[in-house]
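Please see the structure below; I have some questions.
Of the protein chains in this complex, one is absent; all others appear in place.
Residue numbering begins at 1 within each chain, and the chains themselves are lettered A and B in the order written.
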Amino acid sequence: MTERTFMAGFGGQGIISLGMLWVYCAMKEGLEVTFFPFYGAEKRGGIARASVVVSSAEIASPLVTSPDSSIVMNEDSLPICEGVARTGSVMLINSSLVKSRPSRKDLCVVEVPCVELAEEIGDAKIANMVMMGALSAATGAVMLDHLESVLKSFFPETKHKFIPLNVRAIEAGQMAVAQKVSA
Amino acid sequence: MEVVYGHPKSLKPIQTKYCPGCGHGAIHRLIAEAVDELGVQDRAIIMNPVGCSIWADLYFDFDSVQVPHGRTPAGATGVKRMRPDHLVICYQGDGDLAAIGTAEIVHAANRGEKFTTIFVNNAIYGMTGGQMAPTTLVGQKATTAPHGRDPDGAGMGYPIRVSEMLATLGGTKYIARGSVDSAINVRKTKHYIKRAFEAQLRGIGFTMVEILSPCPTNWQMSPPQAADWVASDMIPFYRLGEIKNELVEGGGA
Partner (left out) sequence: MAEEKRLMKGNEAIGEAAIRAGCDAYFGYPITPQNELTAYMARYMLDSGRVFIQAESEIAAMSMVYGAAAAGGRAMTSSSSPGVSLKQEGISYACGADIPCVVVNVARAGPGLGGISPAQGDYFQSTRGGGHGDYYHIVLAPKSVQEAADLTYEAFGLAEKWRMPVMILADGLIGQMMEGVVLPAAVDPGARPDRPWCAGGRAGLAREANHVSSCILDPAGLEASVRARFERYERIAAERTRFEAVNVEKADLILVAYGTAARVCLGAIQAAAKEGLELGLFRPISLWPFPKDELARLAKAGKRFLTVEMSMGQMVEDVRLAVNGTVGGAVAAVDFFGRCGGVIPSEEEVLAEAKRIVDAMNASTAEPRSGSARR
């Protein structure tokens, strides 16, 4: 199993922490991981992207140029993700902020209203955690089980009080995809 | 019978390659005497710079490290940080310290690196053959200032009073300027060197002794003329004495 994910959004949406936590959880589940973030000053500034690979075998290129899954967190990122996505790959769209849809018909598009779901739980800032739950449910690459203990080892002690909130956000994302698939 | 004057133990009993009337020999001797008197020959390290005193490792009978031109204070920083209980002597000429190594001396001094810089100021480049130094006096001739140093007209700038400049930095604790042009100044200079070394061994901070030194060859003078020129031309511009002394509580210049 190898899951190559391309994540894109703007600075402040938590793309970097999403990618980092995703590979951390994967590592705890015994997978090989690589996470390469990059942020540039191009186009209105604050672009945040990440190449993320999790695999049961040694990972070749850390650069995701033909993703198995892509995460579109804002409108600007859609054409970028659509341009690189592999045929038949999963595209998770943050439908709270992204109003356009890809013109390509060979992608498996899943809409996740990350911001609304996060606000329902209590904080719009954890929209990225909702998306991580969705990525888990849509790809099955990282199971995100034993979440609580994994988050405890990831976050410093001072942030532990936010763990239940993060767990609920991740579960809401998983649920949102499960409902879509069964619907 | 007590021996009151002899060859310092820390100086090898060989003749130096320095020119007749050059100040390096006398300065080497003062350093060696101070090292012997403090009993630290076996834990003294001299940083020998690029310049005439690149030969220093031939003459001093203690360990030495030779570094790139101007990087002497950076090299001394590395040595002293690894060997804080050693006496580290950073020997520099005016090209090494005041031109190519300006950044290194300013920042080592400002960090308060606990070594002692011996800054030999002869107002000329010696080893490369008499080019203008940052410390060359206005009007003084050099191969690269054939009509004399012209600060404004030819854009050669002014001689730099390094000691006064470094004295403004918080990390510097003791800065003195001596000279080896006369017996009395040699004695005073020895006193400054020993005071700086003692301060270093107590771990006080950055210490430096600038020493005005004759270079008869490149000044194109006889040794006596050169010594006289230090007194008549250099000392009026480069004031002798303790420029900064914060070695004791409340101590000052």
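Operating definition for what follows: a contact is a pair of C-beta atoms (placed from the backbone, for glycine too) under 8 Å apart; a residue touches a chain by one contact, two chains touch by 3 or more.
Keep in mind that what you see is a predicted model, and the values were worked out from it rather than measured.
Student: Using the document's definition of touch, tell me which of B:I31, B:C52 or B:A76 contacts the absent chain.
Tutor: B:A76
Student: Among B:V67, B:A98, B:A123 or B:A226, which residue is in contact with the omitted chain in the full complex?
Tutor: Considering the complete complex, B:V67 is the one touching the chain left out.
Student: What does the interface between subunit A and the hidden chain look like in terms of residue numbers?
Tutor: Subunit A touches the missing chain through residues 20, 23-24, 27, 32-38, 59-63, 65-66.
Student: Give me the subunit B residues in contact with the hidden chain, please.
Tutor: Touching the chain left out of view, subunit B contributes residues 42-43, 45, 47-48, 54, 57, 60-68, 71, 74-83, 86, 103-104, 106-107, 111.
Everything that follows uses one rule, which is that only the chains that are shown with their structure count from here on.
Student: Taking each chain's centre as its mean C-alpha position, how far apart are subunit A and subunit B in Å?
Tutor: The computed centroid separation for subunit A versus subunit B comes out at 63 Å.
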